[in-house]
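Only one protein chain is missing from this complex, and each of the others stays in its spot.
Let's look at chain A:
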Amino acid sequence: MLRYLGRRALYMAATLLAISLVVFVIINLPPGDYVTALQSRYAAQGQGLTVQDIENLRVRYGLDGNLLQQYWHWFTQIVLHGDLGMSFEHEKPVSQVIAPRLGWTIAVSLITLLVTWALAFPIGVYSAVKQHSVGDYAATTVGFLGLATPNFLIALVFIYFSVTWFGSVPSGLCSPEWCDASWNLGKLLDLLGHLWIPMIVIGTGGVAGLVRIIRNNLLDELRRPYVTAARARGVPEGPLLRRYPLRVALNPFVSTIGWILPLLLVGDIVVGQILSLPTLGPILLGSLKSQDMYLAGSIIMVLSVVTVIGTLISDLLLGWLDPRIRLGHQR
């Protein structure tokens, strides 16, 4: 087991190293750099920067060296000092910019993950057991719609109906009158009143996908001879379903942590932008646009670390849950 863990940790480090390099290069691919963005902002404000100013700014922000030097500097700072660098845009250490938002990002994603599971599991089981029923068709239709509709569109549709029907815009995670209030039940209720929209918006794709997977897996199992044999021996339907096919069909639940977590985090980036959530999404987009490279790179790295750890957890859980996988590794 220790060797297994060690190997996984090694893979993780290698993956993160590769991600960091790719991320850094991609962020720097578009023409220009942060100083260009700064300049266009100054210009919009009616202030001009001379060529000399721009050169000085490049030196000031360390953008005068080549890309490899910048990367090496950033990377060694992270590894050796845990220092994510400075955000140009905010003129603050990146960690100070990310920290207040990371909690919300993870919270929204995890809550959404739980809700996704809570919704997808019963629906998936139902549509497998009652295949070709009205309920199954309804779940399938809604599921496909959820899969096919981009998150941001669902968010916009929600906003539209919310404005026309309820007269309020569901953005942010608190109403103006509650944002300043100290925590109590009222504020918690207010939070829940806001949280359900991003949860649904981000979760739909995941729910729909999971429902399909569960349904298909369970259908496969239900047709196996051992199910027929058990049924022939008079095992009641309920226990039969719970004891055997369901356990096998559970696998995707655990393995999904690995792929659903990045999906949720990415969903949050788009939806957070539209719904103005206090998460990492909006600042990631902003930092990419202004080529605030250390901030953008660090956010992506942090999300990658979360994802990679999520994958590791899901692998470990899967091994624990499913002997076939565990033993497969030992062979």
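We adopt the following convention: a residue touches a chain if its C-beta (ideal position, glycine included) is under 8 Å from a C-beta of that chain, and two chains touch if they have at least 3 such contacts; residues count from 1.
To be clear about the criterion, contacts and distances are computed from a predicted model.
Asker: Identify the UniProt protein name of the omitted chain, choosing among "Peptide/nickel transport system substrate-binding protein", "Electron transfer flavoprotein small subunit", "Cell shape-determining protein MreC" or "4Fe-4S dicluster domain-containing protein".
Answerer: Result for the unshown chain: "Peptide/nickel transport system substrate-binding protein".
Asker: May I ask which residue of A:Leu2, A:Leu80 or A:Leu185 touches the chain that does not appear here?
Answerer: Only one of A:Leu2, A:Leu80 or A:Leu185 touches the chain omitted from view, namely A:Leu185.
Asker: Based on the whole complex, identify which of A:Gly124, A:Gly143, A:Pro252 or A:Pro282 touches the chain you can't see.
Answerer: Checking the options A:Gly124, A:Gly143, A:Pro252 or A:Pro282, the one contacting the hidden chain is A:Pro282.
Asker: Under the stated touch rule, tell me which residues of chain A contact the chain that is not displayed.
Answerer: These residues of chain A touch the chain that is not shown: 30-32, 36-37, 39-54, 56-57, 60, 62, 83, 86, 89-93, 95-97, 100-101, 103-104, 107, 156, 159-160, 163, 167-169, 171-174, 176-186, 189, 272-276, 278-279, 281-283, 285-286, 289-291.
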